[in-house]
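Sharing a structure with you now.
One protein chain is absent from this view; the other protein chains keep their places.
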Amino acid sequence: MSYLQRVKSFMEGVGMLLAILILMLSDESGASWVVFILAISLILKGIRSLVYYFMMARFMVGGLTALFAGAFLIDFGILSISLADEARIYIFLYLAGWNAFSGLISLLRAWESYRNKGRSWILNTLYGIVNIGILICCFIFRDSPTTLATLYCAGLGYSGILRIINAFRRTEIVYIQ
Amino acid sequence: MQIDFHYYATYCAAYLAGFSHEECMEICSSAQFTDCCSVTLLSGIGAPLSAATTQLQLEIMDAKADILSLQNITRIWASFHFLPRDLSADVPGGSGLYKNKYRLICGPDSDLLAATVELAKDKSLQAAGIAMHVLADTWAHRYFAGTPSMVINNTDYDFFELIPEGDSYTERRVTFRHNPSAGDDLEKSIYTNTVYQFSENSVMCLGHGRAGHLPDYSFIRYRYLPAWAGYEAVVKDNPSEYYNAFCQMIYAMRYLRGDLPAFEKGVYDTETAAPWEKEIRWILTKRQPDASADWKALGELLSGQEIPAFDTAPFTQDYRKADKADRDETVLGKFIIAALAQKSMVTNRIWKSGNLLAGYSVDYMQEGFRGLRDFQKLVEISLMNRQK
Partner (left out) sequence: MEAKIRKHRHTLFIAGYAAILLGIWDTVKTILNLTIRQPLFKQVEQQAAAYTHEAMILSAVFAGVFIFILTVILMSIRLTIGRAAIRLGMGKEIKCGVMVFWAVVLLLANASGSVLSIFGIIRGGDVLDLTSSFLIDLTTFFMMAWILTALYKLKKLLVQTGG
């Protein structure tokens, strides 16, 4: 990673941790803030898709898809903002879907690692259990927007810490003739 | 390519190049092991994880979409399976990132291939095996890049298999499905590929995933639209390309053995292969998912010796049992050193061309040691060799 990329990664991590503080201190409106963040990220994804079309995808066979996908994502994001009163449903769907997928992949990796006598099976099993645990919590607390927002913040915290760690990781490969 | 070519065909090419049966076994085992040496395998035996030459499906799916994961994926796949053809290719349009991805497109007879073969000169047989794997894959995997990229590696419905009929071909539309457990139906041209995921850095668009296993079948000929080719169709004639790969392997291994003074791009030792051309082309054009049995038969005919089935156990068991100080002298130890050297060289070349997709390379002679500690081994070996 370049120096700028490391700084960007660090700042993103710090930004995510700060976002957690704001969300946790917001009480009931924390859930609406979470949906707002999810909606804004959808809109940004849509804008990125449009930029992606003009910078790269228009040179690709079938690249027109990027343009339509961008428009759809932005519209979906705008709709999500307007439906923020039903924050609970959105956060529930997002958390449940994401953790179900992540948990499954982690457990499959743990199994594969165990079969190959690798050491990473313990860590992957832990990841998988945590993901499944969050999934179960989503179902138990599906009627509580505050709890769902807290679970979202836990994921945000994990991502933030990872970004901060990545900023300091050794990444270069030495070359010697 | 798959085990039939990387293991058995490489054995045949090595024998025709003049190596003994035992040497051929070391070379072809290493060539095939390049498709097995994953982080999962290495972590199980306490070997340096940076020596990974491949990634298992679940490792790839588990990879995050952050920049470090993408660089790690690119380093592995571009170094061992999708060697870039032209790192300074002229790209008509697009952003800097698009040009960098375009320049990672794999193809045969590249400067990097020459560098790969040179790197294996006067090194272990394991280094030769890795070089042969890389060489063979430049033919099979051409037109795809060893980095997750939709704009380079995507395919679409315009994909036709060319079925030989007399002197010409009939076109049959290829149907792709996403069910790995179902297997490929060669009779109906129904093949498994990766799911279409609308994301530039999706691992579904890594290498030839979107074309399924087709580039690895020696018998197949197909016409399709590469994502980067501006709607120009490309015809891939695998039987011809695989034959070129075979002849080029003989030529490269003759050079590594010391029979030839230099390795030049675009030279294929068709003369040495000529007495066996009919048998080889018959194997390459036979419509079957795995030609291992036929290649094995040819190899045993050539050498008069039995070729055992490929097994990773001998690699890992010796390494595990050996003392730490002696590990570099085991077969896997030598493989690891060769893999680290190959990865270091390719990453350096990509980085020097101004392309950051494979991450940073640090020139030891100018900046000293920095970065991943696993590569310290290369520095130690190099300094030892200089002292000698």
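Which chain is which? They are A and B, in the order written, and residues in each are numbered from 1.
We take it that contacts are C-beta pairs under 8 Å (C-beta built on N, C-alpha and C of every residue); 3 or more make two chains touch, one makes a residue touch a chain.
Remember, it's a predicted structure, so these values are computed and weren't measured experimentally.
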item	value
Full-complex contact with the absent chain, from A:7, A:71 or A:93	A:71
Which residue of A:16, A:38 or A:61 touches the chain not shown here	A:61
Sole residue of B:182, B:233 or B:301 that reaches the chain not shown, by the stated touch rule	B:233
Missing-chain contacts mapped onto subunit A	61-62, 64-65, 67-68, 71-72, 74-75, 78-79, 81-83, 86
Residue numbers in subunit B that touch the chain omitted from display	156-158, 225, 230-233
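Quick note on the criterion: only the chains that are shown with their structure count from here on.
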item	value
Centre-of-Cα separation between subunit B and subunit A, whole angstrom	33
Contact footprint of subunit B on subunit A as seen in their complex	1-2, 5, 9, 52, 55-57, 59-63, 65-66, 69, 105-106, 108-109, 112-113, 116-120, 124, 163, 166, 169-177
Complex contacts: residues of subunit B adjacent to subunit A	39-41, 43-45, 50, 56, 58-59, 61-62, 66-68, 71, 75, 93-95, 97-98, 150-151, 154, 156, 158, 198, 200, 225-231, 343-345, 347-348, 356, 359-365, 369-373, 375-376, 378-379, 382
